[in-house]
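Okay, so here's the structure we're looking at.
Note that this complex is displayed minus one protein chain, with the remaining chains in position.
Chain nomenclature is as follows: A and B, assigned in order of appearance, with residue numbering initiated at 1 for each chain independently.
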Amino acid sequence: MSTTKRSTKFAALAVGLAMVVAACGDDSEYTTATTAAAVETTAAAAETTAAPAPDTTAAPETTGAPAAEAAMRITVDINPDAVWEDGSPVTVADFECTLNAAINTPGSISTTGYDKIIGISAGESDQQVVIEFSEVYAPYKGLFGSLIKAASVEDCNDISTDFADFNGTSNTEWLMDSWSPSQLVYVPNPNYWGEAPKVERIVMVPFADGDTQNAALLAGEVDFIYPQFYAGISDALADPNVTSKVEFGGDYEGFYFQSDPSRGGPFSDPIFREAFVKSIDRDAVFEQIYIPLSEGKGKLLNCGPIVPGPYCNDAWAEGQFDPEGAAALLEENGWAKNADGFWAKDGGEAPTVRWIINTGNVRRENTQAFLIPLMQAAGFNVVADNCDAACYFQQRLPSLDYDMAMYISTAPPDPSYLVPGFTCAQIPTEANQQQGQNSTGWCNEEASAKLEESDVTVDEAARAALIKDALTLMAADRVMLPLFQFPKAGFWRTDKLAGAVDGQLNNYNAFNNFSEWEDADGDGQIIIGAEQWPECLNPVTECANSSWMVWTTAFPISQGVWETTNEGTYQITNLVAGEPVVEVL
Amino acid sequence: MTDLLHPSAPSNDGADALQGLTSESLSPTKLAMKRFMHHKGAVVALVVLAILMLIALLAPITARYGVNETVFKTSAERPNYNLPPSSVAWLGTDDIGRDLYSRLIYGLRVSLLIALVSAVISTLLGVSIGAIAGLRGGRFDDILMRVTDLFLAFPFLVTLLLLRSVLASVSWLEPIVGEITSIRFVIVLFGLTGWMVVARIMRGQVLALKEREFIEASRALGASNTRIVMKHLIPNSIGPILVALTFSVAASIVSEATLAFFGYGPQAGDGATSLGILVAGSRGALLPGYWWLVVFPGVLLVVTTLCVNFVGDGLRDATDPKLDMGGK
Partner (left out) sequence: MLRYILRRLLWAVPIVLIATFVVYVALRVGTDPVASYKRVNQRASAKKIQQYIEANGLYDGFGGYIKGYFQWLGGFLTGDWPRSIKGSREVWPAVKEAMMNTLRLGITSSVIGITIGLTLGVFVALKPGSLRDSATNTLTFVAISTPPFVSALFLQLFFAVYWTRWFESPLLPTSGVYPPGQQGFDVGLMVKHMILPVTVVVIQIVAVYTRYMRASLLDVLNSEYMRTARAKGISERRVLVRHALRNALIPIVTLVAIDFGAILGGLIITEGVFSYPGLGMYFLKAFENGDFPLMMPWVFFFTILVILFNLIADVSYAVLDPRIRLD
């Protein structure tokens, strides 16, 4: 069987399930990496609209154009034992299908990275995959995190109508037995080549809200839950039979200040922005909002839009809260307090700062209630300007229609998401059809250059240095204010569950190691509660734009080349025979 | 639910009230007062309600802290959040250290404002629709009442949600209805959805009154419909309308709480609060055992609604003597 060497024809786009998987946030949260990917997807609609493609995306469909020179090549050897649930081997065709599905399926949510692939071909056998990239792509480990079985779909170029309510394919320990809007059942995959799971049945059930779910755990109706953390949750789940483990993963919350000069908001004036940020008492917010939430376990986040780890240099640690400095700075630059007690420049009108959050989020509403009076007392006219989650995350933020925002981002272990999120070229403009992903409007040429360079730098140390430099510049420009690395926790019943339940509770994988759990009460099944329930099981469309969808219906039955560990690093799975060979050409 | 849709029992059709008003020798108002005073529940409810309204009205004096003020600055040794009732905070503090007692007062204030204003709007709307339907009669009346029936029978929460999204989607309405999360928006929304019961009652009144001599007389003298409505129909229907208004207030309080419970109520961020927001916020406090956050807002909501309902019941008995006769 020969696999065609495809050229730029599909180089335009591909879906990055791996990216989403790594980046999965809550439906209601702003998922940096996913939305970053979404830019490119939408921009690449150029495929059919004939509008000029933005410079960030690969060229649109140009059939017959000569294949570009490959700049990087990855060779993957598939484990010879690796088979699908029907016993057929995993081959290069499945890799190709995964790529094509993403490229051409309408509504695919992420193409980041895949758009740089110019060819997939079989090497020595069809169990050796050779992937060629148009340019060096440093975060390549985020690709092919979840394979799509080529034989399971009619047309790999459009799988939007596949897997609507069932996905019977599997290359892992588990097989989906049934799925319905109220229940999901997994049974062991008899053809799995690795170690068999210790439980006969895994059942997942949705709960409409956290309180119902908590009550169900206390009542013994579910064995394990993975709830959204909030102040008081430990008190709510205080029971001798319930235990928990708290982890700090890739979720972080922060304030963001929309500073695009061309949009002319109050923060496009760097002086005003600096004074404003210097007037925010971050410690007070931390003590009032986050200490109760984490029960004292968390710390103030000083890394910027990234969590502690190899790329963090604590650039926000020093000199942030300085009210006297802020007042002095404003006065030096011609600002004075007006009759209402608000700062105004040269006798003009005092700027109004529109602070947006999604309505119904108690923690953010509390933060507004706490901070707005303090900011008003400091002379800044801050008003709440909130709307529901869809309006906030899908309209207002992407169109930069706000002055100050507060949201959680879910960072994948790799910092490549910073490039679409914080570079000049990604500010939504006419040139990129308003599809840029830089939702703060921050443009610092020097920082942008460093971030873009980091994307094509494979050397880890050099890459980390570039990212840290960019973060230092960002801190100095006061475009965002990191607050808190958000805790993630699993709660489970010790009378019903044993084994490595606490093994992988970080948000990268959630509870994905349940094949290692043991059924302590011997009822033959483990029941896991889900806070959100997928509407559909398609792994590349909007269906997959939710961490819960991925945790409940994608991870358990599909693996790829690399997986994320609980510590936020990548490791190869048993689908491949060994560490893939990466060559920079 | 159903109770909100049919607050008046079947026997209270406006037509019945008339007999009571005219067949006694005492002046109708005095008679009604006397009857109201006989209804002990209503009198107690009125007193409680008056006290609650006074407290809410004088919020800057009666509240101990600001709506968003923490009782003291929090610290690791002395946290200010989720404190049970104490001398610092009589009814305990919430999850960011605010005084629940003060917040209840501010919340009640907003809820009463929403309920009263929207009830007045919906009553005005209902009186107009009912009067027009009753006076015009014929096919016009048929259609209007059919619409009223449908509105009454359609699931109320869905009506609210649909109308809410329509109002928010039509951009030229924004100057009138305000932002979707504002208090004004909620008032307009409730005003537009609460007119049905009043319309029915008013129509019944008009039908019963319009053939009577004094109306026919003034019509013969050339009085316009508007004049007849203003001079005769409304003054003669004031009892049932007042009753409907009262029940409409109670319905609005519960509706606000329901919308807030499902996250579609007025916005909490800026500091404004309402009974609905406070009750909705108590959901997470049940399991951890922060009972004060559950009990006090819930009880205040139920007590307020209950009092308004009782006052309405008393007013109904006062203006509809038929029900009272059983007691004789």
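One rule holds in what follows: a contact is a pair of C-beta atoms (placed from the backbone, for glycine too) under 8 Å apart; a residue touches a chain by one contact, two chains touch by 3 or more.
Since the model is a prediction, treat every value here as computed from it, not as a measurement.
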Visible chains that the absent chain touches, using the contact criterion stated earlier: A, B
Sole residue of B:D149, B:E174 or B:E216 that reaches the chain not shown, by the stated touch rule: B:D149
Options A:I527, A:V550 or A:L575, residue touching the unrepresented chain: A:I527
Options B:V43, B:V88 or B:L157, residue touching the unrepresented chain: B:L157
Touching residues on subunit B - with respect to the absent chain: 1-3, 5-6, 9-12, 41, 146, 149-150, 152-158, 161-166, 168-170, 250, 254, 257-258, 261-262, 279, 283, 286-287, 294, 298, 301-302, 305-306, 309-310, 313, 322-323, 325-327
Where the missing chain touches subunit A, by residue: 13, 38, 41-42, 44-45, 47-49, 106-109, 160-161, 164-165, 181-183, 185, 201, 203, 205-209, 211-212, 215-216, 218-222, 239, 390, 394, 525, 527, 529, 534-536, 538, 541-543
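Please note the rule applied: only the chains that are shown with their structure count from here on.
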In the complex, subunit A residues that touch subunit B: 209-211, 214-215, 218, 230-238, 284, 287-289, 291-292, 296, 355, 357, 359-360, 362, 364-366, 368-370, 372-373, 383-384, 386-388
Contact footprint of subunit A on subunit B as seen in their complex: 66, 68-70, 73-76, 79-82, 95-98, 180-181, 263, 267-271, 281, 283-290
